[in-house]
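Below: the structure, in structure tokens.
Just one protein chain is left out here, and the rest sit where they should.
After this line comes chain A, so read on.
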Amino acid sequence: MLKIILPTMMLMPLTWASKPNMIWINTTAYSLLISLISLTYLNQLSDNSQNFSMLFFTDSLSAPLLALTTWLLPLMLMASQFHLSKETLARKKLYITMLILLQLFLIMAFSAMELILFYILFEATLMPTLVIITRWGNQTERLNAGLYFLFYTLVGSLPLLIALLHTQNNLGSLNFLMMQYWTQPLPNSWSSAFLWLACMMAFMVKMPLYGLHLWLPKAHVEAPIAGSMVLAAVLLKLGGYGMMRITTLLGPLTSFMAYPFMMLSLWGMIMTSSICLRQTDLKSLIAYSSVSHMALVIVAVLIQTPWSYMGATALMVAHGLTSSMLFCLANSNYERIHSRTMILARGLQTLLPLMAAWWLLASLTNLALPPTINLIGELFVVVATFSWSNITIALMGTNIIITALYSLYMLITTQRGKYTDHVKSIKPSFTRENALMALHLLPLLLLSLNPKMILGPIY
């Protein structure tokens, strides 16, 4: 594991010591190399884990998420080049340092072997994200967004700390390898109900669950592009990953404690998709679509069947790449017209046809077109939920329809039709932007050829 952690740490001195015209090239190139190392971890047996040390390990659940995280850093750096070009050199380096620090904490969090180490790194990711959102966001609302983001997550996760310490006293150790053999079924009492709540609320807030999702539209919309990318692609998945890990401790309670959260997720899925149909703000649309997809993951993790876990893992990786790509596309619009309103930049297919191709593919993957891994994820979750309760097929089906509706709405509004008169003078697409979209899309399409890599430990 050190072969990923140490180079990521050393990316920081690399930024500060590079010549001014080489900072982007150096960091992007080396972070791409580091991501190639992490891809080697994808080759593992599904029921065993690769243990590197007492502190770090990877198994087939964390390896795809690790690969997603490391793959995303060069993409974030490529996406940030434009809006940072006017800043002073020290602030550019500071921004890149924040991204690298966040990456470091995320890598360690996904490969942590012990739950308390995972908790510390889970919380540690809040700090660089807060600085990125609040310092480099573009509107005044970013201050409120940072506050909401930090306090929602902290109020959820402080009880988690107490629950983890309490469980460690009872079980002796919170090491993942040992936990699976030492857990005892939780007794059916009020205090274990509170323990269940304390453990799960942090991840529910992070995912986010429908009732606790207020921080997400604010944070995603106000963050700069790299912040939005990492928030949507990786930080939400941290919640899902944590939920999957901690449900091993929580015994038979989940079968009845999960009902309120299942209801909130199922209903919230439809609600947030419907809100997407009424959005004028492009980034806000993508943010609410993230809530909707993550609600599917919550449902999948809470019903705890083999198919649903496979679907959840696949959906997490697929959604990471898809929503990160959508944010990059939205950002390419924003950089040209300096507004997030969708209808201000219409008919872009006439002006930027290659970008329209990327928009089409991103929207198609967002609505879970076969044979992409988005479909595999959604399909597995829908089937598993149907077997849990037959009626949910109505809600899931409605969600799929509404997802298709708003994805196509987004596509048609921005790409098709007559262009608005004031966008005739926008700059053509940069090679950097096309490369960014291609690098997002290629893993997504290639994974549909061999999806067993991202189907998680139950495959």
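In this section, contacts are C-beta pairs under 8 Å (C-beta built on N, C-alpha and C of every residue); 3 or more make two chains touch, one makes a residue touch a chain; residues count from 1.
Basically, contacts and distances are computed from a predicted model.
The chain not displayed here is annotated in its UniProt record as "NADH-ubiquinone oxidoreductase chain 2", chosen from "AP-1 complex subunit gamma", "NADH-ubiquinone oxidoreductase chain 2", "3'-phosphate/5'-hydroxy nucleic acid ligase" or "Sorting nexin-2". Within the full complex, the residue among A:W24, A:F105 or A:Y288 touching the omitted chain is A:F105.
When the missing chain is restored to the complex, the residue among A:T88, A:Q184 or A:T431 that touches it is A:T88. Within the whole complex, the absent chain has one touching residue among A:V155, A:L177 or A:L277, and that is A:V155.
The chain not shown here touches chain A at positions 86-88, 90-91, 94, 105, 119-121, 123-124, 126-127, 131, 134-135, 143, 146-147, 150-151, 154-155, 158-159, 161-162, 165-166, 169.
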